[in-house]
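The complex appears here without one of its protein chains, the remainder shown in place.
Order as written gives the chain letters A, B and C; numbering starts at 1 within each chain.
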Amino acid sequence: MPGFLIRRVLLLLPVFLAVSVVIFLILHLIPGDPVDNLVKVGTPAAKRAEITARYGLDRPLVVQYGIWLWAVMHGDLGTSIVTHRPVASLIGQALPHSLALGGAALAFSSALGILLGVVAAAWRDRWPDQIIMGGVLVGSTLPSFWLGLLLILAFAVQLGWFPVSGARGWDSLILPVLTIGLGGTALVARVTRVAMIEAGGRDFVMLLHAKGLPPGRIRLRHVLRHALIPVVTILALRIGWILGGAVTVEYVFARPGLGSTLIKGLNQHDYPVVQACLLMLAVAVMLGTLLGDVVQALMDPRVRGALG
Amino acid sequence: MFARIRTSILAASVSAAALMTLPAAGQEATFVLSTNEVGIPNYNPVMAVNTNTAFSMIYDTLVAQDADLSFHPFLAESWDEAPDGMSWVFHLKPGVKFHNGKPLTAAVIAKWIELFRKSENSYMVDAVDRVEAVDDLTAKFVMKHPEPNLLFNLSSSFMGVPDPDAITEMGDNYGISEAVGTGPFKLESFTLGQETVLVRNDDYAWESPLSANKGPAKLERITFREMAEDSTAFLELKSGGVDALLSVPTDYIDQIKAEPTLALFSIPGQEVYYMPINVTREPFTDIKVRQAAALAINQKEILENVFGGHGAVANNFLISALPESKIDPSLDISYDPAKANALLDEAGWKMGADGVRAKDGKPLSVALWTQSDSIFRRLTEVVQAQLKAVGIDAKITTFDSSTIRDQYKAGEQQLAVRSYFWNNADIVDWFFGGDRLGYPNISMFNDPKAEELRDKAMKGSKTQDERVQNFTAYHAYVTSQFPYAPIYQPEQNMAYNKDRLVMPDRIHGTSVTGVDMVDVSVKE
Amino acid sequence: MSLRRTLGPVRSALATRKGALAGLWLALVVVVAVLAPLLTPYAYDIQSLPDAFRPPAATHWLGTDEFGRDLLTRIIYGARTSLSVSVVSIAVSVLAGMILGAAAGYFGGRLDQAVTVVVDLTWSFPEILVALILVAIIGPGVTGTMVAIGVAYLAQFTRLTRAQIMTIRSETYIEAARSLGASDGFILARHLLPNALGPVLIAGMLATGDAIILEATLGFFGLGAQPPLPSWGAMMSSGSGLLFKAPWIILFPGLAVATTVIAINLFGDALIHALDIKTRLREA
Partner (left out) sequence: MLLSVENLSVAIGPVEPLSGLSLALDRGEILGLVGESGSGKSLTALAVTGLLPLIGGRVSSGSVSFDGVDLCRLPEADLRGYRGRRIAFVTQNPMTALDPIQRIGDQVDVVARLHLGLGKAAARARTVDLLASLRIPEAAAICDAFPHQLSGGMKQRIVIAMALAGDPDLIIADEPTTALDVTVQAQIIHLLGQLARDRGLGLLLITHDMGVVAQVCDKVAVLYAGRLAETREVGQLFAAPAHPYTRALIGCIPREGMAPGSLSGIPGAVPSVATYPGGCRFHPRCPRAAEPCRAAPPPFAARPGGGMLACHFPLEPADA
C-alpha cells in the first residue's frame, strides 16, 4: 500500500504540472498585456516595473512559469490586485468555509443518495423506485440558485427556521447544504441504484441466498459493499465539483468560500486570485481522484492485488 | 426521583431553547453595513478610497460636523483661524490615548498629515503647507493658501486620526489585523468582504459633545456584516439575524413599516445618482447630443417608480442641502423629451424605422456602463429605456463595483450610471477637475473656463461665503456644459429591531458615525 | 443517419406516456418560442414603470416585472434565448466533440494521448467553472455564453465518441472494409461515426437540458444575455433582489427552466429505451 501511494502520487505530478501550465497561461490568454492583468489601471510606472520584475514578465514564458511555480510551491500565490493582500491569506480565509460546506454537502448527498439508491433498487420498477427516481430527476434538473432562493423563501422567510445567509454557526449550513446536496443526492442515488441492481444480479449473491443468509443482510453487507465501489469513485471525482460547483450556492446564500472568491476574482479581473482559486480546485480534483483510488483499493482486494 | 430527573431535563431543554433564541447576549449588536460601503480592503484611513461606518468608530476626528453642517469640537477642544486664513491653530483635548496606549500629541498630528502626501487622498491636505507642533497639545496648520473647507476635511472619515507610526511600521499590513485609532471601539477582527468585529475601548473618555453618552460606549461589541444583496440583508433583519441595517433600499420601506418589531428612520441623504457623459468620445463631443441625452432622463418617473417616491429628483450635481446647489434655475437639468428630440435632429441624428437615430448611416449606439449592484442594474435598465425613447440605443455593460473605478481610468466609457456620496461642493472639483481625467473625472471634462472657475473656488476663497459663491459659479458652468445628467437624490433610510436596540433620539452628523454609535444600546 | 432511422426511435419514444408528455411540452416550448411575436400581446422591452410589480392577474397572466413588462411575454422571448443558446452551443460542441473523439479513437497514438489528457482534465472540472472562466476571457453576452457552454461540454462528447469508436473499431466488418482498401476517412464517415452517433446524440440531447441550466446560471450571474434581451436566468437574477416584493419574478422563469429540462430528460430517457442504449450512458 505505501508503495502504491507513492506511485500514485508520482503519477499525479505530470498531471499537476499540466494543470499548472494551463492555469499559468490564463494570464496570457486574456487579451491585453499581462502586466495590465496584474495591476490596477493607472498604477504608477514604478509599481508596474516592480510587478514586471517580480513575475519576470519581460523574460521567456518558460522562465516566467518557473518563477511562478517556484513561488506557488513556497506558498506565495501572489498579491490580490484589488485588496493588496496576499492571495494565500484570502484563500486561507475562504477554504475552511468551502470545506465545511463541501464536506457537509458530500456527507448529506452520499448518505441520502445511497439510502435512496438502495431502496429504489430493492423495489426496482415498482412504485417506491418510480417515486424516488422521479424525485431524483426533478432534484437534478432544478437550477441550484433557484432552489436556493425557494428554500430561503420557504424556510428562512416564511418559517424562520434557519438563518437567511452567511456562514455563522451550523444552522446557516443547513439550507446551502440542502441546495447543493439535492443535486448530488440525485447523482449518488442514480449510481447506487444501477450498481445495486448490477451487483445484486451477480452469481455470488445467489450463493449467499443459497447459504440461507437473510436477504436484508445480503443486501446491506454484501451487495451494498460492491455497489459502493463505483459510488465512491464517482463521489471522489465529484470533490472538485462540490468545491467549485457550490459557486452559485455560495453566491445566493452570501457565503464566503473558494467558489465565491473565484467569482469575485473573475468579476474584478483579479487574476492572481483567479489563478490561485483554480489551482486549489485543481489540486482538490486531483486529490479527489487519488482518494477515490485509495478508497477503491481499500474496498476491493482485487484492485489491491493488482497493485502488488 | 423520576420527577427530579424530568425537571432537570426540562430545565436543560429550556435553557438550551433560551440559548438558541438569543443569539447575542449582553451589550452586543450586529449591524449590516450600507451596500455602498461593502468591500473595504483595510482600515487605513489615509490610503482608503472608500470608508465605512466602522472607520468612524475606530478613529476620532479633530472636528465633528453635525447634521446642520455646523462644526463642533472633538479631538480638538477649540481652534482659531488666522484673519488672513493662512494658518489654523488646533488645541488638542488632553488625555487622549491611542488603542496602543500612546498619547495624542501635536507632533503626532504633524506626522499624520505628512502621511497624506503620498496617498490618493492628498487633496485633503493640499492647502496645508505644514503642521507645526507649538507645544504638546497645540498644532499649528500653516497654509499654502486660505482653505475655508479645512474644517470639513478634518471632520471627514478619511481624516480620522490614526497612529502614524503604526502605519509606517506595518505598511501594507496596517488596517487588516490591527488598526490603531483613538475611537470608542477597537478593531478585534476583520474578514475581508465578510465582517468587522469591534470591541469597546474601555478607556474612552474624550467623546464629542454631540454624543449624549459620556465615557466608554454602551455597546461592548459590535459586528458589522457586509452583504452584497439587499434582499438577504432585509431577510436577516426580519428574521432577527441582525439588529440593524445602515441602509435600506426603498423597495423594502413598506415591508419594514409593516413589521411590528422593526423601526425605520431617515436622514437627509448625501448621495446623488447621475449619468456621467464622456465629452471626449463620439457622439458626445457634440454638446447638443450631450444635452439631449441629459434631457432624455425622466427624473420624476425614476423617483416615483424605481424609488417609490422616497427621496428627491436631482436637477444638478449637488445635494439640495448644500447652498452651492442653488444655481440659476434655467441651468437646472429636467426631463424635456421634445427638446431632446429637437436637439438630436439639429445635430443631424435622424430617427430611423427601428427607433434608433442615425447619422451618415451610423446608428446612434453608445455604451452605458454600470456596476453590478442590483439597484444600479435596475436604474440603468430604466435609463436605457428612456434613452431609447429619444432614439439613443444604449448597450449596457456591467462591472463589479470594485473594478469599475479602474475601468474608468482608461477613459473609454461613453455613458455610465453611478452615484457619489459626499456633502461638500468640492465634489464638483473632484469629479470634473481637468487633472483627474478618467477617474474620478469620468466625463473627461477639461474645459479652460471651468478650470479657471475651479481654481478660484478651490484656492481663491478666503471665507466660507466667498467659497459658496465661487463654487456656485463653478458648479453652474460645469452643469451648462452637460458633462453629466442628474438623476436622483436618495434619503438615507436605516432600519433596526426596536425590540433589541435603543437608538439615540436624533442622528448627529451627516450620517451614522461613531458619534452616534456610542449612544446605541441593547435592551436588557 | 437516415431519416427513417432517426424517426423510428422518436416515434417509439413518443409512444410511451412519459415520452409523449415530454415531447408535447418540448414541442409547445419550441413552437411558442418561434411564434413569439405572434403570440404575445406585449413587447418584451417596452417599459411601463407605473405597471411594475403587478401580481399575476387577467391582464398580465404571470404578472409584471420591476419595469412593468409582462412576465409571460418575457418568458416566451426568454425561451428563444435559452433554447437557441443551448441548442446551438451543444450542437457545435457535439460536432467538435465527435471530430476530436473520432480522430483520437481511430488514429490512436500521440493524438489520442493528447486529447485524452486534455479531455480528462477539463472533464474533472465542473462545467460551471469552465464556463465562468471562458466568459471571463471572452466577455459576457450571448456569444460568450455559447462558446463557454460549448467548450464546457466538449470533453463529454469527445470522451463518449472516442469510447464508441474504440469499441467498434476492432469489429470484423471494419477490418474487412480496411482490407478492401477503404480509406480512413471513408471508414470513419461511413462506418464508425454513424454507429457512434446514437449514444452521442442522446448524450447531446441530455446535455442540452444541462446547458439550459448553465445558461440560466450564467444569466443569474449577469454574464449571459444583456438587457433588455430576456433570458430565463437573467430574469431570475434581477428578481432575486425582489424575492420579497414580487416572488413571481423568480418563480415563473424558474418553473420554465425546470419543466423544460425535466421534459428533455424524460424524452431522452424514452429515446434511450427506444434505442436500447444502456442507461449507463447517463453516468458516462
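Basically, a contact is a pair of C-beta atoms (placed from the backbone, for glycine too) under 8 Å apart; a residue touches a chain by one contact, two chains touch by 3 or more.
Everything numeric in this text was worked out from a predicted model, so none of it was measured.
J.: So which shown chains sit in contact with the chain we cannot see?
T.: Counted over the whole complex, the chain not pictured touches A.
J.: Out of A:7, A:47, A:126 or A:209, which residue would touch the omitted chain in the full complex?
T.: Candidates A:7, A:47, A:126 or A:209; residue touching the omitted chain: A:209.
J.: Out of A:97, A:190, A:226 or A:269, which is the one that touches the chain we can't see?
T.: The one listed residue touching the chain not shown is A:226.
J.: To test your reading of the contact rule: which positions on chain A touch the chain that is missing from view?
T.: Touching the chain left out of view, chain A contributes residues 202-204, 206-214, 222, 225-226, 299-302, 305.
Please note the rule applied: only the chains that are shown with their structure count from here on.
J.: Specify the chain most distant from chain B by Cα centroid.
T.: C
J.: Any idea how many Å lie between the Cα centroids of chain B and chain C?
T.: Distance between chain centres, rounded to whole Å: 45 Å.
J.: Counting only Cα atoms for the centres, state how far chain A is from chain C in Å.
T.: 23
J.: Show the residues in chain C shared as contacts by 2 or more other chains, in ascending order.
T.: In chain C, 240, 243-244 touch at least two other chains.
J.: What parts of chain A, by residue number, touch at least two of the other chains?
T.: If we look for residues of chain A contacting two or more partner chains, we find 152, 157, 269.
J.: Would you tell me which residues of chain B are touching chain A in their complex?
T.: 41-42, 172, 176, 191-194, 225, 227-229, 232, 235-236, 238-239, 241, 372, 399-400, 402-403, 406-407, 409-410, 438-439
J.: For a test of understanding, state which residues of chain C touch chain A in their complex under the given definition.
T.: 117, 121, 124-126, 128-129, 132-133, 135-137, 209, 213, 216-217, 220-221, 233, 236, 240, 243-244, 247, 250, 254, 257-258, 261-262, 265-266, 279-280, 282-283
J.: For chain A, which residues count as touching chain B in their complex?
T.: Interface residues on the chain A side: 40-42, 82-85, 90, 93, 152, 156-157, 160, 163-167, 253-254, 256, 264, 267-270.
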